[in-house]
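Missing here is one protein chain; the remaining ones are kept as they sit in the complex.
Entry: subunit A
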Amino acid sequence: GVFAHLELLEVRAYEAAVKQEEMEQQEEKLARLKARVQELRLQRDELRAKVEQQQKGQLGKEGAVLNPAQPSARAVLEWKMKSLKAMLQIFYLTGISGKLTKRGVCFCISTAYEGTYLDSYHLDLLTKPEVQIYRHSVPIFIPLRQIAKKYLQTDIRRFLSVLSDHLNAYVGRRYQADQLQEHFSGQIEGTLQRNSLCNLLVFNYNVSSESKTFPFKVRLLYGDPCCSLPTEVVISCTPDAPASLAETAAAHSDLFRRVALHKAFRSFSSAGECVD
């Protein structure tokens, strides 16, 4: 009766859903293949254009005219090497690249901060009997062992990703502190107190108001090891500072939280705020 009818409807609905999923998968696959075809077509067009250009414009590097119909074996090899090098360069630029070794893999993590390439760090991993770190060049103050304990055995991609985050954040913080010391040393009173991880910076800088200068003491705490912006900013001024400076302090505090340190200082000078 009713139950049988319901069962029938359920079966139909299930079948319909399965069909729908299949169709969607097919469509997805089709879309991917179409995109790939586009990609390849584009590549082919590029290569065609290159070949044409070379045929037209070139007299041959060796001083002889190359037969355009049959590129020499040497030219092919050179082209292969060049494109392979370019591919490897691309992998390197993604930040994480690796090379198989006799006993495992050797990874290279390259870091960068806002367009500036910074240091590279290496990890030599063994894969048998289990994944372990044979040797590395990661700085000692990066918690490599803890990250490895968490992820190395179970999810190597995550391990590399987390480690890369730590390293990139560290070099980013270090870069900002270095830039501050290099370009804005005139505005800083005394020394910039920092540490190896650059996750705690304490320094004084001068702010002027009503033709008098007042020192601001700032303490930047970078609570997130994978972040290059501070999580905690404390700015204090001397008790004799005018009340208006409290607003400036709040504004600066907000700025430090959002913007790279040296850029924040640059904006002080350019915004016409008198930071001596």
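Going forward, a residue touches a chain if its C-beta (ideal position, glycine included) is under 8 Å from a C-beta of that chain, and two chains touch if they have at least 3 such contacts; residues count from 1.
Note that contacts and distances are computed from a predicted model.
Comparing "Signal peptidase complex subunit 3", "Palmitoyltransferase ZDHHC2", "Prefoldin subunit 6" or "CENPN protein" against the UniProt entry of the hidden chain yields the protein name "CENPN protein".
Residue in contact with the omitted chain (choice from A:20, A:38, A:195 or A:269): A:195. The chain that is not drawn here is touched, among residues A:17, A:37 or A:88, by A:88. Taking the complete complex into account, residues 85, 88-89, 91-92, 97, 99, 101, 106, 108, 110, 120, 122, 124, 135-141, 143, 146, 191, 193-197, 199-200, 202, 221, 223, 225 of subunit A touch the chain not shown.
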